[in-house]
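Complex shown without one protein chain; remaining protein chains in place.
This part shows subunit A:
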Amino acid sequence: MKTSIVGIGQTEFSTNSGRSELKLALEAILSALDDAGLEVNDIDGLVRYTWDNTSEAAIVNALGLPSLKYYGETEFGGVNCCGAIAQASAAIQAGLASCVVFYRALNARSGVRFGRGERVLSEDGDALISHQPEPPGDIYSAPFGLLVPGQHHALYAQSYKGHYGLSDERFTEMLGSVAVTQRRYANNNPRALMKDRSLTMDDYKNARVISEPLRIFDYCLETDGAMAIVLVSQERARSMSAKAVDVLSASQYIFPGSVPMYLYAKDTYSLAPPEAGEVLFGRAGLKPSDIDVAMVYDATSMMVPLALEDFGFIGRGEAADFLISGQNGPNGSLPVNTHGGLLSEGYFHGLNSIAEGVRQLRGESSNQMKADTVFMTLRGASSMIMGRA
């Protein structure tokens, strides 16, 4: 790709924002433009998720945008985060727009909660009714009580544990390393919802089981807020700001059974198509060992071992060794989710993880690593590499 991220902006993360999603989106967009040193009228492209409640038209009307030349949506609400970056980049490279803003706004805690069955079922007397042909909570899975993404993740986790024959203890320590390590990063991150809450391995092991084998600390935080990311061409970025971060590669994936929720995918202990890593790294002319820091879309902790294996950072079945020995930590071979991740900073549908990648490359992270190249993935749905071209 020949594009760069020149601005990142956000509202605070909270459990009750006290304002509309539109207002949150506008605040984040203005904050990102300020970070980029651009004016509102510079925006000529918008991208968002299909699941976002705030339409492009609502943004155009609210800001009085005079000359929007391109807008587009990518499917879903979070896992296609890097797909939205790819779409914005493609629009810029094709000359359809020159300055594209990717935004996401949601009151995911004070509004409709992704972790609740009420989102997908209606009530009819004593009965609950599913009206939708597709998961989560669809007609084929809802009657068995499979209703929310956190339960699907428990199925991937059990599949992985069974496939590699991991003992309860080893499996618990593997995921515990993700939760505890990321909480330590968050404790040092002023933006993190969990900044002031410590988490030890004993706390993790003794925590309430939500859906076996996952505990409460394996889950991300339903969060209110908004974020925005500003992209321009690499050429324009060079004349704007030394803080620009280049998009070296971005991909998105769908394969038979991967949507919806991998329920019908061939494997449930691996969530990316076999060629995903090769395509992504090939486009950037890089290999996994070139990556300094990884951002993984950790809707649950289980996504970290799966992503590390799916994209070739480690071999199949090696995640337990890698994570239990702390290789995801600040002194490890591949620090992962240095903002605390969706588990401990906030669940911001991946945009906060892209923003942390940008901060690492700018040298502005509160857990700064030596970072020249950053990898980002969202399960097996989309991925990207950021650095300097």
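Everything that follows uses one rule, which is that a residue touches a chain if its C-beta (ideal position, glycine included) is under 8 Å from a C-beta of that chain, and two chains touch if they have at least 3 such contacts; residues count from 1.
The criterion applied here is as follows: contacts and distances are computed from a predicted model.
Novice: Looking at UniProt, which of "Zn-ribbon domain-containing OB-fold protein", "Acetyl-coenzyme A carboxylase carboxyl transferase subunit beta", "Daunorubicin/doxorubicin resistance ATP-binding protein DrrA" or "ABC transporter permease subunit" names the chain we cannot see?
Specialist: Answer from the record: the omitted chain is "Zn-ribbon domain-containing OB-fold protein".
Novice: Out of A:Leu96, A:Leu121 or A:Met240, which residue would touch the omitted chain in the full complex?
Specialist: From the options A:Leu96, A:Leu121 or A:Met240, the contact with the absent chain belongs to A:Leu121.
Novice: Which one, A:Ala244, A:Leu263 or A:Val358, makes contact with the chain that was left out?
Specialist: Result: among the candidates, A:Leu263 touches the missing chain.
Novice: Can you work out which residue in A:Gly145, A:Pro274, A:Gly315 or A:Gly363 touches the chain that's missing from view?
Specialist: Answer from the full complex: A:Gly145 touches the omitted chain.
Novice: Given the contact definition stated above, which residue among A:Gly37, A:Pro66 or A:Gly162 touches the chain not shown here?
Specialist: Answering carefully, the residue with contact to the hidden chain is A:Gly162.
Novice: Touching the left-out chain: which of A:Ala57, A:Ile129 or A:Met201?
Specialist: Here the residue in touch with the unshown chain is A:Ile129.
Novice: Can you name the residues of subunit A that touch the chain not displayed here?
Specialist: 115-118, 121, 123, 126-131, 133, 139-148, 150-151, 154-159, 161-163, 208-214, 256-257, 263-264, 268
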